[in-house]
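Apart from one protein chain that is not included, each protein chain of the complex appears where it belongs.
Chain naming follows the written order as A and B, and within any one chain the residues start at number 1.
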């Protein structure tokens, strides 16, 4: 039985909430039923950054080991939209993991985060295949005393709102289990 | 088609989760259908405090610019109940934005937060028009190492529980989208 993906899905969740595994499962259910040579795993973690950080490198290894053979990994820390447009096909979904790391790369590169999110959200409307975005929810703890952390939580929250408007389906994940925030696919 | 507001609504959400915009939209849908000369926006941010804090001042400006002409703004950092009772009318709702900032003002003024919350919750039952409270959920991150932050998260959590008991409708917001926690209006 084929599970069909809407054009754009946003999966929100906290640190270690099972959101990536949920996204992978959703896509694997689709790909197994189709003819795609391999769904695209678009990893936004900077290889250079993770090379210098054993904890981050270990996380990436765990993610990679969990993904089966029917995945092709593409690494792109910044310009994700061209990669999505180039690779997505109706039977070949793209998983972007994760938006929050991408957003911090955008800020670190000196670009305007809100403009980058707007470009991404607008561009995703014309993607040639289903896209699943994984994003962290980071605004539900005590408001950070650190101004930079606070500004980042604000930017991440605005990004989630903008992409949720563009998405057909939005899920909130806790303990690996989804709650449906939005579904206009039916 | 008029959307009707229950006597008391509580909208919970994280930092930059879209909870204020959701509250404003809910009220604007009601006010447009009625005869109210302007819904009340009860801002709990201290003008003095925000004058000294450009980041907070900018946030307030963004909020103010978003609100349309059919709003009247009242600023009250501490004694919100008399303002609510004085201004609310059946066709004229009051939006209190936000409870969490009010609670930190209460604590900064040396008042007992639990007693203040109890007085507010009890008094809201007799409000002469619909009230919508916006409040931050701050307890879903790592437990703060700082004792004051921990005590504040405790006080904020108790406040949300108490006001949720009083409310007819309680929503949890993420990425601008609501989940219904409680609705006894139907």
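In the analysis below, a contact is a pair of C-beta atoms (placed from the backbone, for glycine too) under 8 Å apart; a residue touches a chain by one contact, two chains touch by 3 or more.
Keep in mind the model is a prediction, meaning the values are calculated, not measured.
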Item to check | Residue among B:5, B:22, B:103 or B:153 touching the omitted chain | outcome: B:153
Next on the checklist: Need a quick check: the contact residues on subunit A for the chain that isn't drawn.
Outcome noted: 14-18, 55, 136-142, 144, 149, 152-153, 174-177, 179
Checklist entry - Mind pulling the subunit B residues that touch the left-out chain? => result 10, 12, 14, 137-143, 145, 147, 150, 153-154, 156-158, 160-161, 163-165, 170, 172, 179, 181-182
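Throughout what follows, only the chains that are shown with their structure count from here on.
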Checklist outcome for this item: CA centroids of subunit A and subunit B: separation to the nearest Å works out as 32
